[in-house]
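Got a structure for you, questions after.
Apart from one protein chain that is not included, each protein chain of the complex appears where it belongs.
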Amino acid sequence: MKADLDFRPEMFEVADKTDLNVDKIRRPSIKFWPDVWRRLKMNKLAMLGLTLIIAMIVMAFIGVKLSGYTYFEQNLKLRNTHPNMEFWFGTDELGRDMFTRVWYGARYSLAIGVIAAFIDFVIGITYGGIAGISSRRVDAIMMRVAEVIYSIPYLLIVILLSVVLTQEGGGSSMFVLILAMSLTGWVPMAILVRGQVLQLKESEYSLASESLGATKSWILKKHIFPNTLGPILVNVTLTIPRAIFAEATLGFLGLGLQAPMSSLGTLANDGLAGLAVGNAYQIIIPAIFISLIMFSFNVLGDGLRDALDPRLRK
Amino acid sequence: MSKYLLKRLFMSLVTIWAVITITFALMHSVPGDPFRSESKMPPAVYENLLSQYGLDKPVPQQYVIYLGNLLQGDLGASMKSRVETVNDMVERGFPVSAQLGAQALLIAIVFGPALGSLAALYQNKFPDYLSMVIAIIGISVPSFIMGTVLIQFVARNVAYFPIGGWGTWQHTLLPSFALALMPLATMARLMRSSMLEVLNQDYIKTAKSKGIRKSAVILKHAVRNAILPVISILGTTISNLLVGSFVIEKIFGIPGLGRFFVQSISNRDYTLIMGTTIFYAIILVAMLFIVDIAYMLIDPRIKLAKEGR
Partner (left out) sequence: MEKILEVKDLAVSFKTFFGEVEAVRGISFEVGKKETVAIVGESGCGKSVTANSIMQLLPMPPAFFKNGEILFNGENLLSKSEKEMQNIRGNHIAMIFQDPMTSLNPTMKVGKQIVEGLIKHHGLKHHDAKKKAIEMLDLVAVPQPEKRIEQYPHEFSGGMRQRVMIALAMISDPQLLIADEPTTALDVTVQAQILDLMKSLQERLDMSIILITHDLGVVADTSDKVVVMYAGQIVEQGLTDEIFKETAHPYTQKLLASVPRLDMNRDEALLSIEGTPPDLYIPPKGCAFYDRCDKAMKICKDNMPGFTEHSATHASRCWLNHPMAKTNEGSGI
């Protein structure tokens, strides 16, 4: 180092550092949401999930029109046709086009999932938020109530309600299914939101801004809300597959949508009969789509969680 | 500690009471009454039936009678099966369901955390990918589909596995596995993330700095702590297993309580639905209680925190 340097006196003059910003940060600074998106994009599985979800939503709208058959049109001459060029997914035991029925089913399953998640979200945020900012006693009572509701098995209540709200021998309406699922489904969200609110209410940085004279609504808007958003987003993403799963299970137990409407769950239930007589495709096709939906939302939710986790920031 | 236990016991009783009340209210809010839908019967027979089931009394009185019967362990009569009571069916079906559930839980508890730990220890290497593929299949494929697939592709081709029914050890394998897969996957995923977090903790570094074997660091220090969140979801897991058993028993034709429950739903056998639901709720709340105590015994920090209150 020293050896190959040619020393000249001017090198030892005081350095001119006027152009130097001492506090500049050399590492490129990254904004929060773009960074979340960047890291989400790096997660191939999550991106696959997102792509599949978008594709399935698109197909739920246009897929039902592609084959030219309706979901209720019966053709008894073409019963139990295995998948071929005419009927891409075959036909069911009443000769209805499975392709159209599957996309109708996907439409209902997705709609039920999304709407149930949205209702859970609204109730959960309201209830959890109120509990979180209320006095300790109100909070304690609200949480005990939520705990009791939560320890009642979710699907048991859904089953009971569907039994009560539907006519004998018939299926449920979408409204009944969603109502039944929202009745207990909001609790995890409420617990999550309450926990976040409490944690953030006590945490040091909102304390810091309170000591700087910030109002409660300012704290809520600037600190609590942005920091709660991440976990909530993840929870919503993971609530959707849970609701779809619950609906599919109900459908499979014979409590699903009223025929001739169909969800993927009722399609699988109908297909179970076909299994015994060699028409396995009737259950396998809806099964694949249920699994794909579950897969997509779960990996997307996981990916979001990882992308939002500041500890995993590289 | 005993104060906490008492409090916890009280909450459990409140939960059971809430389930009973909700169930009772729901079942009695069904429009009409259960015997109207049956084929025309002489008014005298109809009146007779109503009074036999106590349905001629006002609803609040019915509620009190029902609660009283429950306290004596009487879950009520079945409306459709005139010979068997709900208690008979529980006695017949529950042991089968319990065995199925216990086996599934065992599979999930043994393999879930093991897979999750392996995945965390070999993060981003082959064991991680393998475990996570299994876990993703587990959470994506609902048990009724897994059950169907197992029957179609395994039971039909491998003579060792019967296609359905109940009786021998072989009968239990496929349904237990189908039932176990989802909780196994959930536990594996939870264990993986919990393990990754624990492995970054200072006390793991302390353990390593003592120069003890890697296996001791992992088992005594990492797994011991990482498994705590897995234990805390055992309650939910048991609840999911219970509901999963409805589906699995239907597919595999297993004569368990779940199948009675599903049948009671399609038969609209309200007293049976009510009795079974309440029985399930009691079992479940008891399990949650046990899990809570187990958690308290395993995590020394909980004991003190709860005692302090």
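Lettered A and B in written order, each chain numbered from 1.
Just so it is clear, contacts are C-beta pairs under 8 Å (C-beta built on N, C-alpha and C of every residue); 3 or more make two chains touch, one makes a residue touch a chain.
Bear in mind that the values here come from a model prediction, so they are computed numbers and not experimental data.
Colleague: Considering the whole complex, not just the chains shown, which residues of subunit B touch the missing one?
Modeller: Residues touching the hidden chain, for subunit B, are 201-203, 205-214, 216, 220-221, 224-225, 228, 298-301, 304.
Colleague: Touching residues of subunit A against the unshown chain: what are they?
Modeller: 1-2, 5, 7, 9-17, 20, 22-23, 25-28, 314
In this section, only the chains that are shown with their structure count from here on.
Colleague: If you average the CA atoms of subunit A and of subunit B, how far apart do the two points sit, in angstrom?
Modeller: Those two chain centres are 24 Å apart.
Colleague: Any idea which subunit A residues touch subunit B in the complex?
Modeller: 45, 144, 147-149, 151-157, 159-161, 163-164, 168, 245, 248-249, 252-255, 268, 272, 275, 280, 283, 287, 290-292, 294-295, 298-299, 302
Colleague: Can you list the residues on subunit B that touch subunit A in the complex?
Modeller: The touching residues are 11, 14-15, 18-19, 22-23, 26-27, 29-30, 37, 136, 139-142, 144-145, 148-149, 151-152, 189, 235, 239, 242-243, 246-247, 250-251, 262, 265-266, 268, 273, 277, 280-281, 284-285, 288.
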